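A single protein chain has been omitted from the complex, and every remaining protein chain is retained in its original position.
Chain naming follows the written order as A, B and C, and within any one chain the residues start at number 1.
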């Protein structure tokens, strides 16, 4: 248990180190709680044993009274966080599985984004909601959604999606510091993934900025979460075939960094969106629509690699693997455009 | 009170009559409850006084024991409806304002669409959820959303949107008869609108079929709900300018009738989506994305007339009017494409 | 304990609320207020009495039936009228309307149009006060019908477990919209529901402002001393329908008339030994104030889209 806390503690601030995505989350929480005593972590079983996904290791010991286990009542404890946030605290709420976000539907759709507005701007609502989504874990139909686009049509919210350890660290810190409510999605299939993280202020992500994780000239791949990881792998494979793919980790769905995507597609003329969600109603469709409305000159029509529109996520391991977009599927979609 | 029930009763089955959108809802409920005694209506205050929007006039008297007032607990009474539906009944649940759908978030996102699937297809879930959304009523930030696209990315659900009295009648009957869970959205700004309705079997809408409400050759306008109404008015105005607009009332967001839209845009080469929602994450973006991915040949880039992405719905009447897409705004967007 | 001067101020405030809401009806007819309103006529002793027990730095959350509570908390009547008319000078800049009267400077953190949503916010404010080492207290108001929604129990349970300094006020006016309590609610006394969540619950005569003030004072004191949350059920009645469009035909005959005999304004007036003339004079004076204030409020501009854009995001 303590090894992870130590691992993140040993890191020299400001330096780039390799952390797992899990350690990156832990480091972000540690660093924000260290710097700002108004920051709290709350949620179900967030304290004991480092939390269900072991992202919170060492925090309850290090910040006594600031890591709060809640009863099972997602809607209410997000509301509680709102009340805290408008009275001087900066709560970070953990929603264990993104599939439990709808349980808190009212708090997320009607309260968090609207609270400031309805008051005529009298207050701000600096609440961060972390939630852990995504497939590959064999958790079945009710525990495997990314949920990333469920709330993207809600002005008043900001929405971040972490595709790498650097994103997990930088986005979470940015979310906590933001004056507005931020939903931040982590992917449970990425916790063990290692990658470089700049610890400290320099590593904090800019709000609303996508990240070009690999430059390329032939085709743009836009992705989030686990698909960001797989898109990088797909770009490797494509490189071997002589195709130069630019990989963008979108990082924010609201604000949506359409400018970065547009600039890339203006260069490549080709686009694949790689998304662990059905296409309909999601960010992938939004990206393609906005580029099209903006009059982009498609070299060939864009493609989406998505979850099937006519299926739900099954438990059966081979079927789960069959429906979640694979590295190969992403690479093939990109190749097909050339 | 009784006048409305009488009005709908006087209608000769099979004949086309002019009904208000409100009367059309009432007629659909009456006809289905008459034909199938397994059909129930339940929700908050659905019985007394014809319900909050007076859509249910006469039903509690006519079908005693089959119009059930519930306590205030949206999530639970949709769950109750699921339990009824898998044991032989066909409940129609009324959610008074679409903004209360998130209160029932778990039931709508995790239970309704997944129930049959998780069981391996052992049962079907014939629940209809009617919900009343939309602006222009000065109901403010928490009572004015259409909510129509919130759940469109959920396989397992069907989603209907009624833009005319004929749609209100035909879609609701189709929803009640369907073996799968259907969310059907009504618009509170349309209840007084009159239009032709074919009462009886012939008036029942086909699942997943959009309706071409006006034919045209220059530009396609796709819309739903109140925007369907305004798009028709916009088409009138355009006709006076010599522009021939085809108006499609989408009617279903899931299944989405992309074929009808594609055929129209292949003819016109131009598209405006008119939507009372922000563009991001909605059906409008999905339509444009799918057409673009399908390689459509845009004569000019499509446009969206939508709610602003950076605002919430204000109470102040002049501001509410300013942000909801007007007939003029739709007509202008269409003109601009020519 | 309470001086007669204070009690006279309560009386004034209750009359203000009553006449304010009468005026709202008028403004509706004139087309100056649109949408919907939920009047609290008949329930004024609850808001005025309960809020009298608060300190200026305490917190509260209210509901769509919140005109009385906002005025009781001292929100400017002009800002309230302006809000109802959608003016930039409204207490929510004109974007909130009748259901969202808010004044954060007075600790009035929000008014909620979704049943139950204000409770967690009050619990959060209370926990926050406690964590920050202050002795501030939070008060939250809700209706009887609203105690059937899960958030109610969730909030009570969390308040208990975290020993939050919060007082839950249930205004039991016997109806939730058109439904009588009995038809939707498995208990007759909402106070029963407190025990299921480990907190004390008691029943108070909501028409008797002294009883309200005393009960809330005690509960607030308890919370302030760190002894935890409590729930008070105020038995009361709304003289009007649920909302503007509701003629309230579902009420049994004579019910309204019986409750009008226990009009909280009359009841307090009687104990103040105000002569009929005194009462009439006071009413006239307040009517004048209300009319003048509404007129002033009318003259303010509506907000611009640019102005309200700043209300969406803080950064």
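Before moving on, here are some points about what is shown:
We take it that a contact is a pair of C-beta atoms (placed from the backbone, for glycine too) under 8 Å apart; a residue touches a chain by one contact, two chains touch by 3 or more.
It should be emphasised that the depicted structure is a prediction, and the values quoted were computed from it without experimental measurement.
For the omitted chain, the shown partners it touches in the full complex are A, B, C. Which of A:20, A:57 or A:70 touches the hidden chain is settled by the complete complex: it is A:70. Here the missing chain is touched by one residue of A:27, A:312 or A:334, and it is A:312.
Interface note: of C:114, C:139 or C:199, the residue touching the hidden chain in the full complex is C:199.
In the complete complex, the hidden chain is touched by one of B:24, B:46, B:59 or B:80, namely B:80. Where chain A meets the omitted chain, the residues involved are 44-45, 48-49, 52, 69-73, 75-76, 99-100, 103, 137-143, 308, 310-312, 314-319, 322-323.
Contacts to the hidden chain, counted on chain B, fall at residues 40, 65, 68, 70-71, 73, 75-89, 106-107, 110-111, 115-125, 155-156, 158, 178-180, 207.
Within the complete assembly, residues 148-154, 156-157, 160-161, 183-187, 192-193, 195-199 of chain C touch the chain that is not shown.
Going forward, only the chains that are shown with their structure count from here on.
Spacing of chain A relative to chain C, judged by their CA centroids, is 40 angstrom. Here the CA centre of chain B is 36 Å from the CA centre of chain C.
Averaging Cα coordinates per chain places chain A and chain B 32 Å apart. In chain C, the residues touching two or more other chains are 92, 94-96, 100, 112, 114, 150, 308, 311-313.
Residue positions of chain B touching 2 or more other chains: 99-100, 103, 140-142, 308, 310-312.
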